[in-house]
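Only one structure is covered here, and it is reproduced in the block below.
The complex is shown incomplete by one protein chain, all other protein chains being positioned as in the whole.
So that you can tell them apart, the chains are marked A, B and C in the order they are listed, and the count of residues begins at 1 in each.
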């Protein structure tokens, strides 16, 4: 995960948030789930610095979106009980994939927090699409 | 968040608790969620020093009451899994708003623990109404 | 530890701080080291909500002032290595003693943070003397 690309991903998320009238925090992490870039908009809640990196990490750690993970972690789901302080199991975290010659693998993640869950997902998608079209 | 006002908010919460026959802890935090004032009544449980500040912080961090947050964090809610050591997601935490010229924003919070949840909410409301009529 | 008395102790510490031109946080804890009362003055550092309760707890946990403990925890002292996130080993924490018929024992503590260490000690002493002359 390259800083220049991570910054472009953050900007894309912030632009989408402005379009939706949301105030968000956005985090981009590397293949180890460690923070590369973080930005919090004016007026965005203090939960953002906690939840945006945690969603990005969770997406990397499980290799799936936190929205998908939330379905598995719901009561009756096969990962029920997973959600907690470590793993954030609702929408807004998306893993980033790449194939460097050894098959597709997760090489990073993006997490957004601060809007409704639907807004967070939409902003994270905007960031992820910068990755996919890099 | 001014100490003198925070003390008056604590007193209002304690008076309401006495009226309800509850033994509570009450915490007031600033816009960063950091403690300004805390008071624990005789006989109030040891969970109070943990939960009252945590409810106040949670209300600030999410910009909503912990009761409202609890509905979002319940099974089937869009933030299911949010509740944990970090965020307390049941009633008793209330954010405090003010407009210092740049629109309404959260400038502090109050949290109460020790009674039933209904009592905690009622005591936190008594404190918050001191804020609203300051 | 009685809330009414704890509040008077906090007030005494704040008055002493005003006399010294310091901006402090003060915490009073019970015999279990759990918070009874906390107050942070306008302008007092954010370290106060962390350090004032921790000094009060440390004083209770070891049955001595944190200044005395600091001497034991210094390099070459017999408790070297004790200082850390759990125990705060520099001045500003004072245990409170009482004899309820079974000999003197520690029944609470006071901790102050925000000024110089000398100021913190002076403010904590002001609070402790309220206790001793109760």
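As a working rule, a residue touches a chain if its C-beta (ideal position, glycine included) is under 8 Å from a C-beta of that chain, and two chains touch if they have at least 3 such contacts.
Note that the structure is a prediction, hence the values are computed from the model and not measured.
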item	value
Omitted-chain contact residue, chosen from A:34, A:86 or A:134	A:34
Hidden-chain contact residue, picked from the options C:9, C:28 or C:83	C:83
Hidden partner chain, residues of chain A it touches	2-3, 6-7, 32, 34-42, 46, 49
Interface residues of chain B (partner: the chain not displayed)	30-34
Interface with the unshown chain - residue positions in chain C	43, 45-47, 50, 70, 73-75, 82-85, 87-91, 116-117
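Note that in this section only the chains that are shown with their structure count from here on.
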item	value
Overall pattern in which the protein chains touch one another (line/ring/star/complete/other)	line
Angle (degrees, nearest 5) of the CA superposition of chain A onto chain C	180
Centre distance in Å when chain A and chain B are each reduced to the mean of their C-alpha atoms	29
Euclidean distance of C-alpha centroids - chain A vs chain C, Å	43
Between chain C and chain B, distance of the C-alpha-averaged centres to the nearest whole Å	26
Touching two or more other chains - residue numbers and ranges from chain C	none
